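What you see is the complex with one protein chain gone and the rest in place.
So, subunit A:
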Amino acid sequence: MATISSKPVYLSLLLALLCQLLPWSGISLILRPEFLLLTILYWTLRAPHLCNIGTAWFAGILMDLISGGLFGQFALAYTLTSYIAVTYQRRLALFDIWQQAGYVFLLLLLAQLTTLIMKVFAGGELFGWQYFLPSITGILLWLFMMLSPFTIVSHSSRN
C-alpha cells in the first residue's frame, strides 16, 4: 500500500466542509451528519501523521466560525475526540469494520456530548434525544462509505 499523500486528505476535508456548508433546513438539518468530524476521524485513524489533533482542532475552529455559536466548543470537542482516536489508533487497525464502526460511533457521541456540555454551561437549553441523531446518521454514513465498493479503503484492503 502506497503512502498516502497529503493531497487527498486536504481535498476530502475541503469537500466535507462544503457538505457542512450546504443549505440544510428542516428535518435534514436535524439529521445532518457531521461530515467534517467523520472525515477527520477517518484520516486520524488511517494516517495520523497527516491528520492529527492539530488538524482536528483547526477543523473545530472552522466549525465554530461557520456555526456562529460559542467560540471554541467544536474545537475542544474535536480535539478530545481525535485524541482518543489517536491513542487507540494502532489497536483499532486490528478491528474489523463493525468493531471500528462501534468505536467511531462512541467517538461521535463523545464529540456531541462535549459540545452539549459547553452549550449547557453557556446557558443554553437542554435538548431532547434528537440532539444525538447526527451521530446515528453519521455512523450510517461511515458504514456506507466503508462497505461501498467505490471507496479507497475497500480497494486497498482487497489488494
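Criterion: a residue touches a chain if its C-beta (ideal position, glycine included) is under 8 Å from a C-beta of that chain, and two chains touch if they have at least 3 such contacts; residues count from 1.
Here is the rule we go by: contacts and distances are computed from a predicted model.
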### Message
I notice the complex is incomplete. Of the names "Cell shape-determining protein MreC", "Xylose transport system permease protein XylH", "Sodium:proton antiporter" or "Probable sugar-binding periplasmic protein", which is the UniProt protein name for the chain that's not shown?
### Response
"Cell shape-determining protein MreC"
### Summary
Those residues of subunit A that touch the unshown chain are 1, 3-4, 17-18, 20-26, 29-30, 32, 42, 45-49, 52-54, 56-57, 60-61, 63-73, 75-76, 79-80, 83, 86-87, 89-90, 92-98, 100-101, 118, 122, 124-125, 127-128, 131, 146, 153-154, 156-158
